[in-house]
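Handing you a structure now.
With one protein chain withheld, the remaining protein chains of the complex are depicted in position.
For chain A:
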């Protein structure tokens, strides 16, 4: 009796995790994206982030959002080149984490930098071009995040892909946002612009097709 149970539903570590590359990858993504965010705020709340934690949390979440967005754009080219189709199943998760970081980036600015001075908050978004483009990018990411729910995706049909091509515009706006935000040290933003342009260039055929139509 007992032996038959074991053979019929053999639920072992190996069958659930090692046998399922996607699940394993997703757990890794959760750990690599969520834990740094958690650590950031734990350090910030316990005053271990240096003299001005406000600047630190804003920069960390901003760069983190950009990193994750670039990684999400790297998944498709890698999956195609190395014929690893299962990788595509991780795109949504990475994209959602990028949005999460971007949202925290904005909330940090609202809560800690301008400290809920809403008049100042909206003035800054409108008056400062670098914040305006950053906000535009965030709105694009928000629309992608909301429509990433499977039921909505099904309902949208072909429109879904059109909307999600907006990620290419977002990555350009974020590059500009980063570039304009620094005082003088443009090397790091330039590296990011180069990475963004490279990832877009891998899709040049697709982008060309839009303009032909």
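Odds and ends about this structure:
The definition used in the following text is that a contact is a pair of C-beta atoms (placed from the backbone, for glycine too) under 8 Å apart; a residue touches a chain by one contact, two chains touch by 3 or more; residues count from 1.
Operating definition for what follows: contacts and distances are computed from a predicted model.
Hidden chain, UniProt protein name from the list "Glycine cleavage system H protein", "cytochrome-c oxidase", "Histidine kinase/HSP90-like ATPase domain-containing protein" or "Protein-methionine-sulfoxide reductase catalytic subunit MsrP": "Protein-methionine-sulfoxide reductase catalytic subunit MsrP".
When you scan A:81, A:183 or A:212 for touch with the missing chain, the hit is A:183. When the whole complex is considered, the residue among A:128, A:153 or A:203 that touches the unshown chain is A:128. Think of the hidden chain as still there; on chain A it touches residues 43-45, 47-55, 57, 112-115, 117, 120, 123-124, 127-128, 130, 180-181, 183-187.
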